[in-house]
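Note that one protein chain of the assembly has been removed; the remaining protein chains are unaltered in position.
Think of it as A, B, C, D and E in the order they're written, each chain with its own count starting at 1.
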Amino acid sequence: MSIQSTNHCSVAVYPGTFDPITMGHIDIVERSLNLFNKVIIAVAVNASKTPAFTLKERVKMIEDTFKDYSRIEVHSISGLLVEFAHQQKATIVRGLRAVSDFEYEFQLALMNRKLEREVDSIFLMPSFRWIYISSSIIKDAALNGGDVSDMVPFHVNEMLMKKFPTSQNPR
Amino acid sequence: MSIQSTNHCSVAVYPGTFDPITMGHIDIVERSLNLFNKVIIAVAVNASKTPAFTLKERVKMIEDTFKDYSRIEVHSISGLLVEFAHQQKATIVRGLRAVSDFEYEFQLALMNRKLEREVDSIFLMPSFRWIYISSSIIKDAALNGGDVSDMVPFHVNEMLMKKFPTSQNPR
Amino acid sequence: MSIQSTNHCSVAVYPGTFDPITMGHIDIVERSLNLFNKVIIAVAVNASKTPAFTLKERVKMIEDTFKDYSRIEVHSISGLLVEFAHQQKATIVRGLRAVSDFEYEFQLALMNRKLEREVDSIFLMPSFRWIYISSSIIKDAALNGGDVSDMVPFHVNEMLMKKFPTSQNPR
Amino acid sequence: MSIQSTNHCSVAVYPGTFDPITMGHIDIVERSLNLFNKVIIAVAVNASKTPAFTLKERVKMIEDTFKDYSRIEVHSISGLLVEFAHQQKATIVRGLRAVSDFEYEFQLALMNRKLEREVDSIFLMPSFRWIYISSSIIKDAALNGGDVSDMVPFHVNEMLMKKFPTSQNPR
Amino acid sequence: MSIQSTNHCSVAVYPGTFDPITMGHIDIVERSLNLFNKVIIAVAVNASKTPAFTLKERVKMIEDTFKDYSRIEVHSISGLLVEFAHQQKATIVRGLRAVSDFEYEFQLALMNRKLEREVDSIFLMPSFRWIYISSSIIKDAALNGGDVSDMVPFHVNEMLMKKFPTSQNPR
Partner (left out) sequence: MSIQSTNHCSVAVYPGTFDPITMGHIDIVERSLNLFNKVIIAVAVNASKTPAFTLKERVKMIEDTFKDYSRIEVHSISGLLVEFAHQQKATIVRGLRAVSDFEYEFQLALMNRKLEREVDSIFLMPSFRWIYISSSIIKDAALNGGDVSDMVPFHVNEMLMKKFPTSQNPR
């Protein structure tokens, strides 16, 4: 067992589709800022399912959300996440909300370690009140006219109302 | 949203019964050393189930395991874990191996946040090869004469063989 | 804690895609009739995945199934389910069969409560013999020529055989 | 398929060990009052694990909690729950919080139906903020000096502090 | 990749506490007889929890159950199961009923492979109607006077009624 050096805690990569960014994502980013000097939000380009917002829209919404934060960067990544994390000498951060999340995350983390030994993954839990929200459940509600204004930042809610006009109707 | 300061990454508390410490625990400690300046291993005094090893034995086995590490401390704690973590300005570190782990850890982390807002929990995944081991499954195997010498440090294996004499029998 | 009034137990809303209705769905409806004066079956219009049967076909199959029941209504709904339930002063009823059901239902119920405080959800368990069936597993079997005649009402089986001609072939 | 009569919604039995009663239990009772005319809280006598509070103490804490409710009864039961529910022509009510809850509840409900065909079980979800609490996690926290005063009624907290004197110490 | 020889399918070891044997266990044994020439039922001596029936009683109940079967043996084993299976050149057979079963079985099977490379484990699913029963849920019902006569063989039911006299009372 070797004795570890201490030049750590520098960079986290927080990957996702962010379609769109939610209060739950923001919560994880803020917890990451307590553990790391820099947090890179890595927006996946080629998500398997078609996103509701374009890559450009998704990146813009995140940049607007964190425009007052100096220790956050937003990147869009098209290749292998773990490769990107390796280049940045970063630790991968993932949020955990549910048992079903967990099992997929587990498999992914094992695959990532296999592809790149030196990159590790850590898991954070969002604040209790965000545990039941996800981008897809929010989109579903918005699409059907539900009021999701306290689950996403103000400007994201605006985007959702523009994207899903039914949500503009008075309830 | 406030902008976070950067005096972080200092201390982790890694709590458990460690009855006895396994290669899986050691793996989590080493991953924690990559993220934190100091790791405090917090050995629970009043475990609900009767441990096979006394508190003193469990602490001694951990101290022997990490005697060459300068950034590790071993404490036995009898009160509220989250209170202890708060006093140490520490983040709680937990290892995740299985879905059943996950749900309990989740509930515990929520309770801890409720009791002490300022202490956060992070979850790490041990190396793939330690995912199926646990103190209890190792004790069970040792009790029945199984060879667990590569799942625990050498001196812990010695302790197990003394505690469960059947394991001394040649296989 | 306020003391509750007793004008309750009136209406249940049982939402779903019902593509097609199965013996499992019918079982849940009958259990709901033991608890509520009226049960509204709410057929979702805009299911995210393309259904095998049109909305009109799905509603028709349900109406035919319950044509002898006086306390059942069939509606197709296009907006927010919880809004509809609120207008009807109804409780949402959901069937639970499996762990994976459960987690999604849980998240959905929390979201619904968030969107509309006054609507509650209750969960019922279908009869043991229907636990392993679902619309999708039945469609899969029918598509491949499996005999599903005792898992759906007679007229639904007719519809399935018309939709998936292979199931007409003698086995 | 027979057409159901309407003399329903009368009685619910809510069984448990209630060691002690928590805000989560109270929440489930109140939701049950919205669905049933009478709710019988059935306190299990012979719990397999030794409870921290005697049967008498547990019943007393529940009676004190609901002393202003006219539609609630508290019984201690020693025989088969489903037999008791059958005598009362009642539906069994259970709270669901977690995946692990769910699987056990499922198995229990199937067993109960097997033992007594005419008694059904329904599942309710407590309010979001009580999802992470349980009698055992509360006792664990109280035992170690944690402040659980907002997770149980006032008089139950008093009982906990008497039972676990460490929790009287100032934090 | 080596080409496998064909002298297989000889022996299965089906381990458990069998406290007492149930129709679910019998079902798994019969399925095993379709796959293996001989099935050894291995009754665990040193179960961690105190069994309701002595080892002698448990073995006797199993022997009586299978007295007309020529290809079944009943052994009580005190050492390492996988060691025993290795000596018998046997495959370990386990029944799976629920998600919670599965995770524990998984961990156990991995540990067994680690301890003894040449012994493999296979998993069978009991008949649908036995999926919700287990020795412990049956004992619980019997203890409280429930009728479990169709979930265990006749002579096991007799033993249960002798052990838990309340179950002798007329219902």
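Definition applied: a residue touches a chain if its C-beta (ideal position, glycine included) is under 8 Å from a C-beta of that chain, and two chains touch if they have at least 3 such contacts.
As the structure is a prediction and not an experimental result, all values here were calculated from the model.
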Quiz item: Which is it among C:I28, C:I72 or C:I133 that touches the chain not included here?
Solution: C:I133
Practice problem: Check the options C:V11, C:V45, C:A98 or C:M161 and report the residue that touches the missing chain. | Solution: C:A98
Quiz prompt | Residues of chain A in contact with the chain not shown | solution = 46, 48, 78-83, 99-100, 103-104, 106-108, 110-111, 114-115
Self-check item: Touching residues (missing chain, whole complex) on chain C
Solution: 98-100, 132-134, 137, 140-141, 143-147, 166, 171
Exercise. Extract the touching residues of chain E with respect to the undisplayed chain.
Key: 1, 3-4, 6, 8-9, 26, 30-31, 33-37, 68-71, 91, 96, 99, 102-103, 106, 109-110, 113, 120-125, 127-128
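Going forward, only the chains that are shown with their structure count from here on.
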Practice problem: Walk from chain B over to chain C along touching chains and report the minimum step count. | Solution: 2
Quiz item: Shared interface numbers for chain B and chain D above half of all numbers used, same, or below, different?
Solution: different
Quiz item: In terms of Cα-based centroids, which chain occupies the most central position?
Solution: D
Exercise. Compute the distance, rounded to whole Å, between the mean C-alpha positions of chain A and chain D.
Key: 39
Quiz item: Where the centres are mean C-alpha positions, what is the separation of chain A from chain C, in Å?
Solution: 34
Practice problem: List, in ascending order, every residue of chain A touching at least 2 other chains. | Solution: 99, 128, 132
